[in-house]
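Every protein chain but one is kept in place in this view of the complex.
The chains carry the letters A, B and C, assigned in the order they are written, with residues numbered from 1 in each.
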Amino acid sequence: MSLASLERRRLTVTGNDGVGAYRVLRVSDPHGPPPSPGQFSMLTAAERWGGGVDERPHLPRAFSVARCKDGEAHYLLEDVGPGTRRLCELRAGDEVWVLGPLGRGFRRPREGRRAVLVGGGVGIAPLAIWQDELLDRGAPHALMLGFRDGDHALGANLLRCARVATDDGSLGHPGLVTELLETELEDDPRAEVYACGPPPMLEAVRSLCERRGVPAQLALESGMACGFGACFGCVVPTRRGGYLRVCVDGPVVDADLLDSVAAITTGPPCPA
Amino acid sequence: MSLASLERRRLTVTGNDGVGAYRVLRVSDPHGPPPSPGQFSMLTAAERWGGGVDERPHLPRAFSVARCKDGEAHYLLEDVGPGTRRLCELRAGDEVWVLGPLGRGFRRPREGRRAVLVGGGVGIAPLAIWQDELLDRGAPHALMLGFRDGDHALGANLLRCARVATDDGSLGHPGLVTELLETELEDDPRAEVYACGPPPMLEAVRSLCERRGVPAQLALESGMACGFGACFGCVVPTRRGGYLRVCVDGPVVDADLLDSVAAITTGPPCPA
Amino acid sequence: MSRVEFCGLTLAHPVINGSGTFDAIAARRVFGSDLDERFPFSAYVSKTITLRPRAGNPPPRLWEASAGLINSIGLPNKGLRGYLADDLPELARLPVPLITNVMGSTAAEVIALVEAVGERAEVSAVELNVSCPNVETGLDLGADPASLAALLREVRPHTAKPLIVKLTPNTADVALVAAAAEAEGADAVSLINTLRARAPASHRSHRAAPGLGAGTGGLSGPAVYPVALAQVAAVAGRVGLPIVGMGGVRGERQARELLEAGATLVAVGTETFRDPLAGARIAAALRETPANREQRAF
Partner (left out) sequence: MSRVEFCGLTLAHPVINGSGTFDAIAARRVFGSDLDERFPFSAYVSKTITLRPRAGNPPPRLWEASAGLINSIGLPNKGLRGYLADDLPELARLPVPLITNVMGSTAAEVIALVEAVGERAEVSAVELNVSCPNVETGLDLGADPASLAALLREVRPHTAKPLIVKLTPNTADVALVAAAAEAEGADAVSLINTLRARAPASHRSHRAAPGLGAGTGGLSGPAVYPVALAQVAAVAGRVGLPIVGMGGVRGERQARELLEAGATLVAVGTETFRDPLAGARIAAALRETPANREQRAF
């Protein structure tokens, strides 16, 4: 796990490309600490952060590092509010403040288990960099991604060999990605599941894996003010009682730490 | 004097050109009520008003209509803070909210008097449209403009046949524009002075005209929240005691209403 | 959402102006007949009127803050007599009911104001400002339940018109103060007034001068909205009186949230400075999206 510098870094945007309903923001970061898959950064546009709807955004926003390549960090963005809107506007040459990499990323599959990556919506982001690493290591794995429609499903092109499900049936399996997962676990119970996506999807993954006794690592989201454990704002309830901070105890947590992921759904901000 | 509509209008920027230290913002407004010289508008960028230094601007900003030509209103801008900075950034195709025209403009010279226009810095703006009207009417007049340096003095090109003074002597008369005025009034005491500029200049004009018994109309500035008499924030003290609201009783006022213009100088915002 | 009953008045919609944030007489000069044709509020609340004329505070009176405005206007007004003689006839021509806001520094002053204003047929309701932080009244009468109760006990009998008490937000527990107002016969409460605030010293002139002529002022605008919502909800949880909710309302969202928190009307202040038709815009939006509203309610 890489440690972040206490100093947020002012980095230059090298590109911002539309991929279906998403954008991929590329930031030049040749000297930054290399992020582990599943880690995230807190991003703030260097200019005009604020002044959107309701005079927001004010605080930085959390984004998974989606890829790290050729001295650039990639972030996958979905415009759901004033912060993501502003970041979606950035173009090559603009600058962003980056604090990170933060949090705990994915851990390798337990001995004898094969990685099964399950993503929903913009939650495919950390799976991309994780797949990159699995491919580098030549580790066998399966990948299945769910999207609401065909435009969003174009995001699947950012990864390799994904099986795709769409809610509206416009591409791949018509239905939920967890249905694909169910079949997959049927076929190969010696899996270790890596999931990131909207809370209902994560909850479905969690309870499915629990029922089948398959270990799962869930990349959680939660409204964050700081990203480094300072505000105690990003908590989710744990099975043992009490709360964990998603930013420092996660975002990737073992599924069996949680009773349910549904409890988190009310938390802002937390896009589909 | 034109009446404004109660509805602020969303208009399109047609251009924004640098003129020395200033910018001229052009806004398409073919159907708006024609402004009288000396009237002003409250401007707000339609996008991203806010989010500058200290999360400002929040309120609209007042700008004299500097010219009205070919269905466009021109505004002369000097970047002195977050509001003017944002407006200076606007480019053709961007949109602004415009409330106006507002306030009371210049009145014609009294019978037998010749208009002498005296401007300082960005205060040349209302004199430009006033000169346009005087030229249209074939009314004889004199024009003298003061600037801090040569870069600002390029603003004089927006008007015709100006005598220029610069503080640093880089162009025209080295010194204050009020020195030019003094000579002018020496030569032609049957003048009516129209002045707009920073408070110390206005005060010098006021006391000079008072001493010489020359009528003067001063275009005042004052920090404004609304521009239409609602907030009572834009006041300046009057000679009779009490205050007048610059937005509805001015911005152009007869100099003899005031004891001194210096009292206004502390008021934000009020650029040089 | 269309007609609203408030203190016996039937209003066309639930959006009015905050006292001191819209001068209808000046606006008529500026906008002409447009003002009356598209009057943005369903009732008009006057600026605070005092017994004697006041010039108001020395400028500067305004300071823009982060997402807000600090003002130290100082309640300039013509005084009771000037108001009744000059302003009331003009305000009576407005197409909406008139609420007159008054403030006095003693019970006797307040009684004189409430009586004189209340007996005028043009005035539909009286709003009592017990909260303006810009003015040295010695005491802030509304800051504490006991002193407000004492004042209302004396004042209430002096008018049969609806009496709205405009509470101060600068208090430890606004719900307690509202309960005192209810107990002493207020017909409604309105809140929030501006938060006591200070602008930095201005360094523009040669000597360090305060950013506001009066040193301190009151904060309004979006910055105060979360405080307004908390106070309106707290008051609604405590008293049964109708509430005029205000403080940082910019658009439909805040208006709707205040109504959902228990307000009967919402008032718009600072946003009107940005958009004179803000009140009408918000009222129209509230009217247009009842379906949306129900959708969100289950």
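Quick notes on this one:
In this text, a contact is a pair of C-beta atoms (placed from the backbone, for glycine too) under 8 Å apart; a residue touches a chain by one contact, two chains touch by 3 or more.
Only a predicted model underlies this, so the values are computations on that prediction, with no experimental measurement involved.
Put simply, the missing chain touches A, B, C once the whole complex is considered. For the chain left out of this panel, the touching residue among A:Glu7, A:Asp70 or A:Glu111 is A:Glu7.
Contact with the chain not shown here comes from a single listed residue; of A:Ser41, A:Gln131 or A:Ser222, that residue is A:Ser222.
Where subunit B meets the omitted chain, the residues involved are 54-55. On the side of subunit A, the interface with the absent chain consists of residues 3-8, 44, 50, 54-60, 97, 99, 102, 222-226, 228-237, 241-243, 245, 248, 263-268, 270, using the contact rule stated above. Taking the whole complex into account, subunit C touches the unshown chain at residues 63, 65-68, 70, 140, 143-144, 170-173, 195-201, 203, 206-208, 216, 219, 222-227, 229-231, 233, 248, 253, 257, 260-261, 296-298.
Here is the rule we go by: only the chains that are shown with their structure count from here on.
Counting C-beta pairs in contact across B-C and across A-C shows that the higher total falls to B-C. A centroid comparison over C-alpha atoms places A as the chain most distant from subunit C.
Compare each chain's C-alpha centroid with the centroid of every protein C-alpha atom shown, and the nearest one belongs to C. Rounded to whole angstrom units, the spacing between the C-alpha centres of subunit A and subunit B is 54. Distance between chain centres (mean CA atoms), subunit B to subunit C: 34 Å.
Contact of a single residue of subunit C with at least two other chains is seen at positions 67, 222.
Residues of subunit B in contact with at least two other chains: 50, 55, 58.
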